[in-house]
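The next block holds one structure in the form of structure tokens; read it before the comments.
Apart from one protein chain that is not included, each protein chain of the complex appears where it belongs.
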Amino acid sequence: MAITSAPARSRLDQEPLAGLPPETLLELYWQMLRSRRLDERAWTLHRQGKIAFHISAMGHEAAQAGAACALRRGHDYVVPYYRDLTLVLSLGYTPRDFMLGLFGKQGEVTSGARQMPSHWSLRSANVVSTSSPVATQISHAAGLALACKLRGDDRVALACIGEGATSQGEWYEGLNWAAVHKLPFICLVQNNVYAISVPVDRQMAVPNVADRAAAFGMPGVVVDGNDVLAVYEAMKAAVDRARAGEGPTLVEAKTYRVVPHSSDDDDRSYRTRDEVELWKKRDPILRFRAKLEAAGLLTPDQQSEHEARAQAEVDEAVQFAQAAPYPDVALAAGGVYAPLPQEA
Amino acid sequence: MAITSAPARSRLDQEPLAGLPPETLLELYWQMLRSRRLDERAWTLHRQGKIAFHISAMGHEAAQAGAACALRRGHDYVVPYYRDLTLVLSLGYTPRDFMLGLFGKQGEVTSGARQMPSHWSLRSANVVSTSSPVATQISHAAGLALACKLRGDDRVALACIGEGATSQGEWYEGLNWAAVHKLPFICLVQNNVYAISVPVDRQMAVPNVADRAAAFGMPGVVVDGNDVLAVYEAMKAAVDRARAGEGPTLVEAKTYRVVPHSSDDDDRSYRTRDEVELWKKRDPILRFRAKLEAAGLLTPDQQSEHEARAQAEVDEAVQFAQAAPYPDVALAAGGVYAPLPQEA
Amino acid sequence: MPEMTLIEAVRQAMDEELARDDRVFVTGEDVGRRGGVFRATLGLFEKYGPGRIIDSPLAELSIVGIGVGAALYGLRPICEIQFADFIHPAFNQIVNEAAKMYYRSNGEWLVPLVIRAPYGGGISGGLYHSQSVEAFFAHVPGLKVVIPSNPRDAKGLLKSAVRDPNPVVFFEPKKGYRLIKGEVPEGEYTVPIGPANVSRPGRDLSVFAYGMMHYYCLKAAGTLAGEGIDVEVVDLRTLYPVDKAAILESVRKTGKALVVYEDNLTMGYGAEVAAILADEAFTSLDAPVKRLAAPDVPAVPFSHPFQEWFMPNPDKIAAAMRELAAY
Partner (left out) sequence: MPEMTLIEAVRQAMDEELARDDRVFVTGEDVGRRGGVFRATLGLFEKYGPGRIIDSPLAELSIVGIGVGAALYGLRPICEIQFADFIHPAFNQIVNEAAKMYYRSNGEWLVPLVIRAPYGGGISGGLYHSQSVEAFFAHVPGLKVVIPSNPRDAKGLLKSAVRDPNPVVFFEPKKGYRLIKGEVPEGEYTVPIGPANVSRPGRDLSVFAYGMMHYYCLKAAGTLAGEGIDVEVVDLRTLYPVDKAAILESVRKTGKALVVYEDNLTMGYGAEVAAILADEAFTSLDAPVKRLAAPDVPAVPFSHPFQEWFMPNPDKIAAAMRELAAY
């Protein structure tokens, strides 16, 4: 049942830029680039002792930007996981939002600074609140998809997850619901080879996460997660399927986490520097940049402008967050229960 | 990955009686017949208001007797589920044990009458204690198999489960462990089409539970669960594989529950009488009897003897259990913790 | 007012809420054609169809997880867990997700979810069809935990639960499903989640209970009335958040307190009631705060005499009341 070669790739051969208009292609590039610069700054802030924690999207930018591009933003539901910085930025989350989260400052949009950084939520963009326990988002997305189907609207629900977390029973249960009820649901697995230190071959005895789709009776698609257009096309096909009422899809984007798991991790004990260097050469941003340049869509001047703009946004966000006050401590005590609606 | 036609069948064509000696074949028949008669009596006792609860193996006798026959009894580990009356009888549980369980009387061997009927345990036969929450036995069996592998002994661990309970995340997690660690583990799914009232097509969107083996990277085998020799051969192959260090197998025995789920159930709301009657015609005991008779292994006299002996054992067990006292109530308060070993 | 059983009241509440609000749907194992193993949803599948009464796969974690997801959308799921004993696989979704969603999203995402489950012993259910699990959930900020003791409250509280914008865990005393009958008002009404109910006012001692044990406490209090002991019975109804005011008010009046529950004694719900009293009613107490609960063994052992030994009942409760009254 698993389609282990990405169908999107063959189409790509005919349409090297996935049929996307130049402004969309540049927007994709911009999202990836800005995310990377923001991410790099977070690592710097952590090294400077200014923030307590950072968990990175570095290396995953193509998988996430490509996925976002396949959705109707603010219409479809997105249930992300902590590594989805590029994804949520693409959907409307701002560098300021991110920096406020890192510093736990007043005005932090996802949780009012109650949650650790990278625990997203953006109601206005239909981005659902993220917790830390892995895989719980899967049944949330399936439940949202069930609701979409029951209400007859044309939304789809996307859940993102790492390959390690697919070992959780909840991942299986959620995908099973989606298959049994033929829900407009997509699970995007960002397979970056490791779950903290544990390599994927200690998580599963199959070569691809997508092979597991056979257990549910849904298509499983493997795609090069460092090729933003390939991800876009695979995701687009899955979204179209879902929106057409044809049911769920499991999409596996093969990628790599080129930095430690989080700022608390030290990856030297469990993988070689050579392996990391190899994957750094497959950098999804540099790859896409080369493609855009080859197509004449990104001039050196434009590239410099992008860089300067990203830098400026990041700087501004850091300054803003550093200057922001901490939230009023009184706010921590409230908001445990939603108030009852006023009786008519 | 799923082998949706049972490999055992083709061998069966050449060896119609699975190469088993006559005494083993008759023993298989005896186990099935005795289990059926005991089971029928339990239903009668329930109708008479003498017992509170019964859950039946009727229709599953071939799947269970065939599985037991493939194991080294008292050597391999067996982690059964509540429907496994024939299985545990084949492994050494007695009609008296069963009747004491139904009545909750003193001397009940599995739990000291603490558990409901059909919650097995028989340490002497390496039959592990059964709870009610479905699928928890799967990781127990995987853990036993892990222990067997770590200790380098040649035991295998069998877990039984219904098809409905394979929707539990724990089933998935347990099989995944078994696959990743290549454990001497077999999961026998007794697919009887229903989980109480819910038909299998509301549990999964694949035609066979065995198809789910592809998610783990283990073989999945479908076998006619009403053909005791086919089950034996499929199970034997799985056990041999496991014992040879080649890893786990998922075996799906297709069968049918010809009675309500339990004495608390009324199955008329969720399935037609025609469907039930159809499956009654496929009775595994009658089928095997016909085969034995055709092979000249079961004469009418022998059949009568078997029946008489079964009847006598059942009668004796009922009388014994009815006459037995209730357990001393003081026993309920103790035995929550195992005592610490004496310090040297 | 029509008389009905507790389970009929549960069913009627769901029926009326399904009719009133098309965002309400029911899911769980066997809730469809089968009408639930206790028949709580009997007839609802025929009336509302497979898009509103949805047989789930056999998987409690995702029954709740799906419910959370649908609630995030704005629907009003009622998730049935077949027995409270089988809620444990869903613990993570309830405790880490449903309960914390509103707080963690700073009020952006709501989980208007009801989780219904029959609980309790005395029905020959053994260790795994008899559990009382309320104590686990009455410790979790963000959840509301409700246990009705009679048909009127069962209906009114369940309707409130369905309309509540927060996750409500609703445990129903299965032994009382058909045993407990009572009058239920005609027409639309709700019973608010939160306030306890003084179901029998009295002067001599306060007894706190809920669900099946409340029913037994009323019986025992009736017996003691014949002996000249005037017992106040408080039906806690909402276990979480705790109605501290009602607990304190009763004991400030009577000076004596007994908490009755069929869960294991240690760290059962009565611990919290006693702790509240030991702090805030200290100067009002005329006697030790007593707990009558099940012994600390795993749930209810099956054999008949074991079950009798395990379960509190009107006689045991009456004895505890007498002893406390005599202190």
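By written order: A, B and C. Residues from 1 in each chain.
Heads up, the rule we're going with is that contacts are C-beta pairs under 8 Å (C-beta built on N, C-alpha and C of every residue); 3 or more make two chains touch, one makes a residue touch a chain.
Keep in mind that this is a model prediction, so the values were computed, not measured.
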Contacting the left-out chain in the complete assembly, out of C:Ala245, C:Ala275 or C:Ala319: C:Ala275
Given C:Gly43, C:Pro141 or C:Pro192, the one touching the chain that is not displayed: C:Pro141
Chain not shown: contacting residue from A:Gln203, A:Asn226 or A:Thr255: A:Gln203
Touching residue (missing chain; options B:Gln31, B:Ser118, B:Ser139 or B:Ser167): B:Ser139
Contacting the left-out chain in the complete assembly, out of A:Leu71, A:Ala195, A:Ala237 or A:Val259: A:Ala195
Hidden partner interface residues of chain A, rising order: 52-53, 104-105, 108, 111, 113-116, 119, 131-134, 164-165, 167-170, 195-198, 202-204, 264-265, 269-270, 326-327, 329, 331-333, 336
Residues from chain C at the interface with the omitted partner, ascending: 61, 85, 88-89, 91-92, 95-96, 99-100, 103-104, 127-128, 135-136, 138-142, 240-242, 264, 266-272, 274-275, 277-280, 282-283, 285, 287-291, 296-299
For chain B, residues in touch with the removed chain: 77, 79, 109-112, 114-115, 119, 121, 123, 128-129, 131, 133, 136, 138-148, 150-151, 157, 169-170, 173-174, 176-177, 180, 335-341
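To be clear about the criterion, only the chains that are shown with their structure count from here on.
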Distance-maximising chain from chain A - centres being C-alpha averages: B
Chain A and chain B, separation of their C-alpha mean positions in angstrom: 45
Chain centre separation (chain B, chain C; CA means) in Å: 37
Centroid distance [mean C-alpha coordinates] between chain C and chain A, Å: 41
Multi-partner residues of chain B (at least 2 other chains): 167-170, 202-204
Residues of chain C whose C-beta touches two or more other chains: 56-57, 59, 61-62
